[in-house]
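Below you'll find the structure, written out as structure tokens, and then a few comments.
All protein chains of the complex are present and in place, except for one that has been dropped.
Chain nomenclature is as follows: A and B, assigned in order of appearance, with residue numbering initiated at 1 for each chain independently.
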Amino acid sequence: MNWGSAGEFFAMGGYGVYVWGSYGITAALIGFEAWLTLRRRRRALCDALASASSEAPR
Amino acid sequence: MSSQRLRLFTFAAPSRFYSLSGSLLPWLWAAAALLAALGLYIGFFVAPTDAQQGESYRIIFIHVPAAWMSMVVYLAMAGWAAIGWIFKARMASMLARALAPSGMVFTLIALATGSFWGKPAWGTWWVWDARLTSELILLFLYVGYIALVEAIDDVRRADHAGALLAIVGAVNVPVIYFSVRWWNTLHQGATITMSAAPKMQGTMLTAMLLLTFAFWAYAFAVVFVRARAIVLEREHDAEWVRGLALPTRVAARTSS
Partner (left out) sequence: MSPSPSPSLFGALFVRDLRLALRRRTEALLPIGFFVVAVALFPLGVGPEPQTLRQIAPGVIWVCALLAAMLSVSQLYGSDFADGTLEQLLLTGGSTTLMATARATAHWTLTGLPLVVAAPLFGLMFDLSPAALRILALTLLLGTPILSLLGSLGAALTLGLRSAGVLVILIVLPLAIPALIFGTGAVAAVDAGQSAGAHLSLLGALLIVTALGVPPATAAALRIAVE
């Protein structure tokens, strides 16, 4: 274990802002991308459903 | 029969990709989460402090994998786009289009983390060192590709024009990198490099590699999801898509 306490962990030897800033931005970008992409697929499926069910049944 | 063989060769009909990727996705997400958790644990709780850079070096655990992914994804994008163009393989072109936004996100991560890493070391939020500047130009290449394919309405023309641009870009990347390194060493006082990376101890390397694999798994997952979306958007008239719709058709009718 590297850290004596949770406080030390968050402080990162004084570099806390930079380290957690980096990881924060990364998490935000990845989360945002994943969410947008999953939403796009869900929408595409709904649109495909809609156009399929609105056509006359074969 | 020969058309069947050709289809197999041209990397599966979109329907086959859709079902295959669908079954792989849960594993990919799980792998990404697991590898990331393991890598971060080792990176933060096992790897020691660096003698020169203190704790700030821990940013490389995401900076370096992101930078690698940004380059690998660009090459993959150019490669699949080329295959789609040369062999008229629709699925390959769709994969290329799916790769681009993810590559751009990795580039942004690499730039942002590189900036955060450089600030405590050099005092400024941006450093015009060769690798970071090349990464910035790679961002421009991604933006150019995405702007071009989004501006063209005709799907086939967009795919093929994008392929040409991606190939030209890929060929140029070594030239650009060389010229940026040249530029960096020319100007006095600008011998700032980020290559003062810490001497990588075993545990540091392990953490970085684990996170690299985590990024790989994540990239596969999110690119597959996007590719599935593109397949649905383009192939919404196809028979097999209607087959997809059936189970949820009742739900859709009752919910709307």
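By our rule, a residue touches a chain if its C-beta (ideal position, glycine included) is under 8 Å from a C-beta of that chain, and two chains touch if they have at least 3 such contacts.
Owing to the predicted nature of the structure, the values given are computational and were not obtained by experimental measurement.
Undergrad: Would you mind spotting which of B:27, B:41 or B:182 touches the chain that isn't drawn?
TA: Answering carefully, the residue with contact to the hidden chain is B:182.
Undergrad: Would you mind spotting which of B:25, B:38, B:75 or B:164 touches the chain that isn't drawn?
TA: Spelled out, the listed residue whose C-beta touches the missing chain is B:164.
Undergrad: In terms of residues, what is the contact footprint of the unshown chain on subunit B?
TA: 137, 140-141, 143-144, 147-148, 151-152, 156-157, 160-161, 164-165, 168-169, 171-172, 175-176, 178-180, 182-183, 186-187
The rule is simple: only the chains that are shown with their structure count from here on.
Undergrad: With chain centres taken as the means of their Cα atoms, state the distance from subunit A to subunit B in Å.
TA: 15
Undergrad: In their complex, what parts of subunit B are in touch with subunit A?
TA: On the subunit B side, the touching residues are 44-49, 54-56, 58-59, 62-63, 66, 101-102, 105, 108-109, 112-113, 116-117, 119-120, 218, 222, 225-226, 228-230, 232-233, 236-237, 241-242, 244-245, 248-249, 252-253.
Undergrad: Under the definition above, what is the set of subunit A residues touching subunit B in their complex?
TA: Subunit A reaches subunit B through residues 1-3, 9, 12-15, 18-19, 21-23, 25-26, 29-30, 33-34, 37-38, 40-41, 43-53.
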